[in-house]
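For this view, one protein chain was removed and the others were kept in their places.
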Amino acid sequence: MRKDIRIAGAGGQGVILTSVLLANAYGIKEHFNVSQTQSYGPEARGGACKAEVVVSDSYIDYMKVEKADIFIAFNQLGYEKYKNETKNNGIILINSSLVKTDPDNNGLVYELPATEIAETKFKPFTVNIIMLGGLTKLLPKLQYHSTREAIKAGFKDSAAEINLAAFDEGYRYIEHYYFKQLQKNCS
Amino acid sequence: MRKDIRIAGAGGQGVILTSVLLANAYGIKEHFNVSQTQSYGPEARGGACKAEVVVSDSYIDYMKVEKADIFIAFNQLGYEKYKNETKNNGIILINSSLVKTDPDNNGLVYELPATEIAETKFKPFTVNIIMLGGLTKLLPKLQYHSTREAIKAGFKDSAAEINLAAFDEGYRYIEHYYFKQLQKNCS
Amino acid sequence: MNSLLEKYIKKESLPYIFCPGCGNGIVLNAMIYAIEALGIKDDTACVSGIGCSSWIPPYLNMDVMHTIHGRAIAFAEGLKLSQPDKNIIVFTGDGDCLAIGGNHLLHAAKRNINITVIMINNYIYGMTGGQKSPTTPIDAKTKTSPYGAIDNPIDGCGVAMSAGATFCSRWTTGHPNQLKKAIQEGIAHNGFSFIEVLSQCPVQAGKSIFKERDPWKIIQYIRKNSTITSVWEDEYKEDKIRLGNFKKETDKREYCEKIITLKKRMKQE
Amino acid sequence: MNSLLEKYIKKESLPYIFCPGCGNGIVLNAMIYAIEALGIKDDTACVSGIGCSSWIPPYLNMDVMHTIHGRAIAFAEGLKLSQPDKNIIVFTGDGDCLAIGGNHLLHAAKRNINITVIMINNYIYGMTGGQKSPTTPIDAKTKTSPYGAIDNPIDGCGVAMSAGATFCSRWTTGHPNQLKKAIQEGIAHNGFSFIEVLSQCPVQAGKSIFKERDPWKIIQYIRKNSTITSVWEDEYKEDKIRLGNFKKETDKREYCEKIITLKKRMKQE
Amino acid sequence: MLRKEVTENEGEKVIQGNEACAEAAIHAGCRFFAGYPITPSTEIIEYMSEAIFKNDGMFIQMEDEISAMCAIIGARWGGKKSMTATSGPGFTLMQEALGYGVVSETPVVVVNVQRGGPATGQPTFSSQQDIYQAKYGSHGDYEIICLTPSSVQEMYDFTIKAFNLSEQYRTPVILLADEIIGHMRERVSIPDSVEIEEKEAIEKCDEPFRRDKNHVPYAVDFFKGCNILVEGQLHDEKGRRIGHLADKSGQFIQNITRKITDNCAELTDIRHMYIEDAEILLIAYGSVVRSAERAVKTAREKGIKAGLIKINIIWPFPEKEIFRLAGHIKTVIVPEMNMGKYCREIERCLKQSKVISAPKLGGNIHQPSELAEIIEKEAALSYE
Amino acid sequence: MLRKEVTENEGEKVIQGNEACAEAAIHAGCRFFAGYPITPSTEIIEYMSEAIFKNDGMFIQMEDEISAMCAIIGARWGGKKSMTATSGPGFTLMQEALGYGVVSETPVVVVNVQRGGPATGQPTFSSQQDIYQAKYGSHGDYEIICLTPSSVQEMYDFTIKAFNLSEQYRTPVILLADEIIGHMRERVSIPDSVEIEEKEAIEKCDEPFRRDKNHVPYAVDFFKGCNILVEGQLHDEKGRRIGHLADKSGQFIQNITRKITDNCAELTDIRHMYIEDAEILLIAYGSVVRSAERAVKTAREKGIKAGLIKINIIWPFPEKEIFRLAGHIKTVIVPEMNMGKYCREIERCLKQSKVISAPKLGGNIHQPSELAEIIEKEAALSYE
Amino acid sequence: MNISIDDNYCKGCEICINACPKDVFAISQKRNKYGTLIPCVAEKENCIACKLCEIMCPDGCINVETEV
Partner (left out) sequence: MNISIDDNYCKGCEICINACPKDVFAISQKRNKYGTLIPCVAEKENCIACKLCEIMCPDGCINVETEV
């Protein structure tokens, strides 16, 4: 099994951190091989931002993502840039507060209004962790607890708390949405 | 015609200056091709010193001297180092105040007690110009006046005067000695 | 958009790469106002090294060299010597100017060559992400001083003046008008001018030095921590940072001028 | 041969490459006397850059690094940090230390790291044959200032002290005993020590600066041109060069010591 | 002599390449680090500024890269294993002192995490543009040992190896990583213990630079009674200059180059894949290996007999081994994140083969599909 | 555009190579010199410190070689032709700014009078050890133009040419001399006038870095209303950074390399001797040419069909022309005053030939007899 | 007289809000294309045309037109 995951957004949205937590969750907690990479803007700041995580139960050769199995878009710009670099049967998770999807989309689209949730229920900076929650729900072979552990390890006490709550919110939102989807499909 | 000339001595004895004046005399005044080279000691000062002048009426390819046609030794050390690097029929001019020659010498040896002459008749620093005087007498296709011109061009007025006198002394010494030699050979 | 900037800034390159609230934009404004006041836009070139602060000139609608880390002053000296009538302004950071570039500052100041150096001191290496700089306060925990910085910070103005700078000022981004004036005077001064600007880097210095991310609060903190004086005393003991126009020495001859005099003398001879 | 030198000098490397009457040998003597007085030969290493003056250490029967031009202080800092208990002495010239190496002097002084820098100032680049150095007097006609030097010379002691050196002296080769004492004190001082020696280069500086080739006369000239003072004033106006032990500041903590304290603190935590 | 050094084994971790390098340095015995921050190597100096104090070492942030390189050489003579890390512009500035390290035969490790050049170039993008600079960047004749990791695990392993080789051959060793490897996070396993080279420094030795039969001089440190003269001029066994003696100088250059070239076999570190029956061969090093691996697998899946040689130590150039493995192969493709540099060596070595340079400029690594395409094209040609 | 510049013709003189270089620089229009003294190039800075003021130019002795290199780039943008001169260690220090000169496409001339290396090496002896450094000394991908004079006359002529090429291609050009040529005095003839390249700087140009079909950008100077942005990051026609755009960045590298490699034919400057029927060929550059000439003549006297190729511009490597002239020749000997460097290129180029490296280490030039011996040995072999 | 804030370049640093001696600017809910919350001109009538806001805005967004 090899899964190619790509996250795109703007610098400052926590794209890279999300990918790192994901890599830790898979790599340390689930004992998979992982390769996490990113592309920065001009030196330290601003502009578009992209991170990739490859997860595999065997050796990972190419460490970057050509066509993604799972694509997460934090903002519209990121979505536009990579929407066509996703596999036909791929999964797309968008921050629906900021992203409008194309009708002729490749993959299965999951919507999570992370900015809205963050700004209403938590703090603006939790957007990425909310997205990570939703993502955890969607991803194969990744336990809820594994990502939580990675978050705990990644933040200091006080920050961990709010982030874990935000994570749960995202996770549950997708859980709910996902079931809704299923129901919709059934009806 | 190509003549390979080598001058050896100690740093500070004016070896390089002698070679430069010689190159100027041949190159500018006599319109020959010349290549003048030197080897320095460690950066700027001290130790053994060697200069070479190649003179030719045609293009000079190799600019250094393998076996010398004319070898000038300012001191014993220089003499020892290069005495065997002279052609069999070569000419050797020594500063006989400081150099003792081998009996089994290759070339024809001319002796000029330059240090003695300098210290008694001129100033210690004129040793090299006295040697240059003798050398001018010995060298082919080099007019007395050409070297004098080169000396005039190379020194400021006051210094030129004493050096020209020293030059003459060296020139005349060899002129005289040379005839003596001829006489000796004849007898 | 600020209407004066329309004239001076390459709009197509905007927005600046600076983080929100970064002080570099304020210094840029002050410099533009100064150039405009002097009316010397076409006779002025800007040179910078590498660092966030060195990204100020590339936005200008002027002749600009964005060079390599620490060497802006050396490039500027060559440019100045080749065009002694033009004004050359250097933008540099505390790292660019005082770490890797310290020797060039020393020698340009010693020569008293007529260039204007504007050093933006944000107490940190901003561009590379928050490492200790030569001006980082003692004990500050930066990315390369996780246990607190142990070395004594350098005072750029002190070094520049002791090396021979004949004009020297220090202001903060909270003093934009004084800064503008100082730049204006520095450019007009015929000799080596050094102008230090204490500036906020809300992202990197904010994290490690000020423990405060709000740019305004940092500006206020820096202001409060400083005092305006008119004279520079070497044996200064107060714990506030001195601001002001410290030095303007007009009797030392400028470097290019000396060469030009020399050449004139040669021609006469 | 000087009997003390038998112990300290690699006889097989003699004679020195220095020209007759060069001051470097006198500085070497003074340093050997100082080391002997302190009894620290085996706990001391010498580091030098490139230049005639940097050829002093290679003759020593001690651990020596003869490095690259201008960087001796940087090598010395690494060596010192790896062996904080040892004494590190740097030999450098006015070109090595103040031209290409100026920034390392600045930063080592700022750090107040315990190394002893002995800068032999002969007012010229001796090794490369007589070009202008940062200390060449104004108007001096050297090989690279044929019309007279135009830039203001740097005062090494001034720069070192303003950068943070906590020990500073200046003597001449005509003051061998004072020099020896200063070196001895400089080594003993726990902090960055800078000792400048005004020295005769009868060959190159003799030609271009002093118009005098007799080493003794140059020594006398330098002596006459100087005055011994006990305090350094920044606004010094006399036209004589100041000699003396200018500074010895003991309340600033030394760099290695600070790190060691830090590490101790870490272990306790 | 190799000594087992127990690491504080934390088993498996997900870390950045730069972190892996720094951690390995500590495990390899590095106790002095001097550096100056520069993208994309900065995480190494940041890690070291914390870790080395915890391991009773010394850290200093210098005023520039020149002084950082000088400081690590100084510290090594003080007896501490030393390292610095930098990228493009900083690596360029280190070259003079690096040359001094070579001539003075100082064992130190220099890490260059390559970014796009020249000049400021592309600070946050990757490249393999500095491979020749690593070999020829300083003036004069010399040889260098240079390792090119292609994973975070190798960032760890090769750093250990770099230290060992530098001690073994008493020469600076270059770890030539690139932005991708430096910034990538992967799962790595830190071994319980690592083998580290530690030569006991000789005491009271009169000729500290005497050589063994491999042209390698003694292990010596300051303050052990040897009266060492560390010299940047060409020198004899005692460190005394011999620059004015042509024969001895020539001999010296021979010694410092031959200690590496004569031991080239031992310094050859090559892995290969599907090489037995390969008809089309890729030769790669550093991060690009990863694209090449995938491309070769893809080609195999399509029935093309593709193979791969992965070079772990690019300098000294493993001429013999490459020739032995690939001398008979008709088509060789050399993908590199530069304008086609290493392929010049390959071309010289594999005179009989068609050597195809597959350069990739602009800062991104080759996509496997790009390489697969080249392989397929060549395969099609050979079937024509 | 070439313009005739009248020299103050002093006809024939006996001068040093370094002096000839400096004098030629003045004649070529050099009006700014920044430098730092170093053996064996010091006579150039010394000459310039006097001569350039007489010619209404500017001279500055900088605090080091780094700043000297920066200053000449700065001055060139001020519109003055500029030069610096150095040797080994100084050349190494100039590499970062030299890379900046390449990326910013600044026409300047850098003279390296080679001495023995590495490190302090052999300061007063000669070498050709820096030929690869001249090409690869700075980080990143680039190409350079590099000339190797072999006489004092060529020191003069090639300096003129170096300035012209730098203006023509808008790139730093390296004059790679060596201690022998730099310090040697020969009779040279200074022509009445020299042709010098002078492009009129464009005024009020919006895209100062737009290129012609040869990939060469416009001639532009500061203070002509162009609002130039001189940039060390990869950049577009306006100077704006494009490092984050992979395609454009790749294109930029292509541009700055292809303006040299695509024009390689025009940049080829080769002389040859006895090549028509040669069976054994010497390929040489710089001072060693002089030994090679004599050796070839000696061989011819002995009836051996020896020939010589003399390379005046070593970079870009004149691959095609060497192959055209020598592709068929069985035995090629490459004498160099280094450990055998250029011969690597020759080997790659002349795959069919037996390429023999004839290195000479230690600081002295090959004696013609040494080379003659190698030629004779090879001749004997081929008659077997 | 007119005070304008350029949406295109504003980064929402709020320096203008703090710097203005007359509290002319205020936080708004308006986002620009980057999603940044940009301030608004709340009390234009209080403006004394000191133009501190212009020189203090690090992104050059503010224009205070006085001459009409």
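For clarity, chains are labelled A, B, C, D, E, F and G in written order, and residue numbers in each chain start from 1.
Keep this in mind: a residue touches a chain if its C-beta (ideal position, glycine included) is under 8 Å from a C-beta of that chain, and two chains touch if they have at least 3 such contacts.
None of the values given here were measured: they were computed from a predicted structure.
Although one chain is omitted from the display, it touches the following shown chains in the full assembly: B, D. Residue D:Lys180 is the one among D:Arg71, D:Lys180 or D:Lys263 that touches the chain not shown.
Contact with the omitted chain, checked across D:Gly70, D:Gly129 or D:Pro215, is made by D:Pro215.
Interface note for the absent chain: among B:Ser19, B:Ser35 or B:Asn75, the touching residue is B:Asn75. Counting over the whole complex, chain B has residues 10, 75, 98, 115 touching the chain that is not drawn. Touching residues on chain D toward the chain that is not drawn are 1-5, 9, 14-16, 18-26, 28-30, 33, 173, 176-177, 180, 202, 214-216, 219.
The criterion applied here is as follows: only the chains that are shown with their structure count from here on.
Path length between chain C and chain G in the touching-chain graph (shortest route): 1.
In this structure chain E contacts its sequence twin chain F using mostly the same residue numbers, the overlap exceeding half. Rounded to whole angstrom, the centroid-to-centroid distance between chain C and chain E, based on C-alpha atoms, equals 39 Å.
Look at where the CA atoms of chain E average out and do the same for chain G: the two points lie 54 Å apart.
Residue numbers of chain G whose C-beta contacts span two or more other chains: none are found. Within chain D, contacts with two or more other chains are made by residues 50, 66, 68, 99-100, 102-103, 106-107, 127-129, 134, 147, 259, 262, 266.
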